[in-house]
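Take this structure, written in structure tokens, and hold onto it; I'll ask about it next.
With one protein chain held back, the other chains of the complex are shown just where they sit.
The letters A, B and C name the chains in turn, as written, and every chain counts its residues from 1.
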Amino acid sequence: MIETAKNSFKKQGFMKVLGAKMVSIEKGFVKIECELKKELTQQHGFFHAGVLTSIVDVACGYAALSAMPKNSDVLTVEFKTNFIRAAQTDKIIAIGKVIKSGKTLTFCEGRVTDMKEEIIFATMQATMICLKLNK
Amino acid sequence: MIETAKNSFKKQGFMKVLGAKMVSIEKGFVKIECELKKELTQQHGFFHAGVLTSIVDVACGYAALSAMPKNSDVLTVEFKTNFIRAAQTDKIIAIGKVIKSGKTLTFCEGRVTDMKEEIIFATMQATMICLKLNK
Amino acid sequence: MIETAKNSFKKQGFMKVLGAKMVSIEKGFVKIECELKKELTQQHGFFHAGVLTSIVDVACGYAALSAMPKNSDVLTVEFKTNFIRAAQTDKIIAIGKVIKSGKTLTFCEGRVTDMKEEIIFATMQATMICLKLNK
Partner (left out) sequence: MIETAKNSFKKQGFMKVLGAKMVSIEKGFVKIECELKKELTQQHGFFHAGVLTSIVDVACGYAALSAMPKNSDVLTVEFKTNFIRAAQTDKIIAIGKVIKSGKTLTFCEGRVTDMKEEIIFATMQATMICLKLNK
């Protein structure tokens, strides 16, 4: 399902706009990087909360998909994001990992950090649902 | 503070990229509209969960700011979004409203719906914090 | 399913301890009342956040169950609670209602208020899952 996740990521027009790159994927784990540009800012010129949330949601979603059976697709049921500190930096990493992969639901946790993965900007808890594809 | 909120919204590079428009603002209430374009899609061509979340977060944030005292700014502490159904539509409305405006924290609720405000795509609970500006 | 929900509520040992009473149930809507006693307090003598959460979770859960098909049971997938103000009162009402009832998942919203349903102490967003029983 890792190839499926990679291909699905490429189909997301929104990830292209953000300039987000999936730099790492293994079963139940995804890492995405994103560089700051003017288009991604809030009123103070930092990364927008919506950008942080969008990329860590996608990291969690594809982490979940990578652990699902063949012919599945993934949808976000819900998530919750805590904004620990303002993302005053020029590049961020979002990590999504699976806490439990069930038949229907997958629970994930995510984080957005600086490039050294030391300073936490945001944390996420997310619930994903597995959609069976008719193939 | 309504003018402050309007001006701050204009400074958000990310809202420009989304093509989001603040169509209504009064004390404690904000409405934002957003049209679908290829840049805002997930893998199935619908509005990306990140887009829905971003605009309803902004609606909640400026609803909060509009009810704060002069010389305040607003930051999102945290939010939670439930994705009720896929946003298979070509234009959405996000509404943010204040549930309680405190000295430090403001609690908001938000929704993303179709243009008739009948079909709910997403609901949000958000906590905003008031920053005192030195002026 | 309203009788099913009522009977299930009676089986919850924890609701007995809290002294919680289901005072109203219709399809997709449940109301529960709870009186303050020393056993339900936090360190300042007010209703404990855990008590507020427990009864509004149960209100949401049975609201969800009341709208499910026969031979279903309900489990809480996740919830989020905002504590709007300290519950400095001697009796509270928790309301749970269904926002969308799907085949697998049901989205609910809940509130805890004073007895006049004017002062909001807490708000909840919850996701419930339908379990099919073999009968």
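The working rule: contacts are C-beta pairs under 8 Å (C-beta built on N, C-alpha and C of every residue); 3 or more make two chains touch, one makes a residue touch a chain.
Note that the structure is a prediction, hence the values are computed from the model and not measured.
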Of C:31, C:80 or C:97, which sits in contact with the chain we cannot see? C:80
Touching residues of chain B against the unshown chain: what are they? 77-78, 80, 104-105, 125, 127, 129
Name, in rising order, the residues on chain C that touch the hidden chain in the full complex. 8-9, 11-14, 16-17, 38-43, 48-51, 53-55, 57-58, 73, 75-83, 86
Interface residues of chain A (partner: the chain not displayed): 80, 82, 84-85, 99-100, 107, 109, 120, 123, 125, 127
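Throughout what follows, only the chains that are shown with their structure count from here on.
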Whole-Å separation of chain centres (CA-atom averages), chain A against chain C: 32
Which positions in chain C touch two or more other chains at once? 80, 125, 127
